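Removed: one protein chain of the complex. Kept in place: all other protein chains.
Here is chain A:
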Amino acid sequence: MASQDCEAAASSRAAAASSQDCEAAASSRAEKEEQKTVRVAASSRAKKKEQKTVRVAASSSRAEKEEQKEERRTVRVTSNDGEEFEMDEAVARGSVMLRHMMELGIALDGVTLPIVSGEILALAVSYLRFHRDYDDGGSGYGYGYSYGYHSESEDTALTNFDRDLVKQLDQATLLDLLAASNYMEIEGLLRLTCQTVAEKLKGKTTEEIRQTFCIQNDYPPEEEEEVREEISWALEEKSLD
């Protein structure tokens, strides 16, 4: 009897437990369901939001693209030490190299210049940006040239900008900028930097040039004398060092 009771009790306990379990289970299931519902709801809300965002993004980017199509496309140019510069395509066209890359469609993900540092690229970009505002545009080849189609004040502004740009540069930077403008095919900047270096070579004696450019004299004395003799016509009016 007792065992029976126990058994019964046990079974009833078990049943109760099980029913409790069930309840618990049920309730937990319900909870879970609820949670699931909540989660589903949440996720669907999120999805809707996401979709909304996507729709908004899509439409705005389409609009952007159309806007870009109409005028403002940009190109990203990166120096060899990781500095990035974003500029309008119209500005970038001042570099014939970039112009060709854009025309060929290989500049869409940006361009990295392996031999131009950030410092130099910054100077080149500032040159391109400033000259773009004064350019009569369109020709590609003529970009960067001052064809004289500007007003006097524009010409002065151009000259002042160019002069100030190179004035502040130390020699190493100037030479690097010269090489970079050749590499990037920016005609006007190449001419400007070449002219600036040439100015440093003009009207100087032999020794002055050696000092300016840290050049070691590798002439034995008798050969140096021979060369001076060769160009005596050029030294006539100058005081020899």
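As a convention for this text, a contact is a pair of C-beta atoms (placed from the backbone, for glycine too) under 8 Å apart; a residue touches a chain by one contact, two chains touch by 3 or more; residues count from 1.
FYI, contacts and distances are computed from a predicted model.
Only one of "D-isomer specific 2-hydroxyacid dehydrogenase", "ATP synthase F(0) complex subunit f, mitochondrial", "F-box protein At5g06550 isoform X2" or "Vacuolar protein-sorting-associated protein 36" fits the UniProt record of the hidden chain, and that name is "F-box protein At5g06550 isoform X2". Touching the omitted chain from chain A are residues 141, 171-172, 175-176, 178-179, 182, 190, 194-195, 197-198, 201-206, 209-210, 213-219, 223-224, 226-238.
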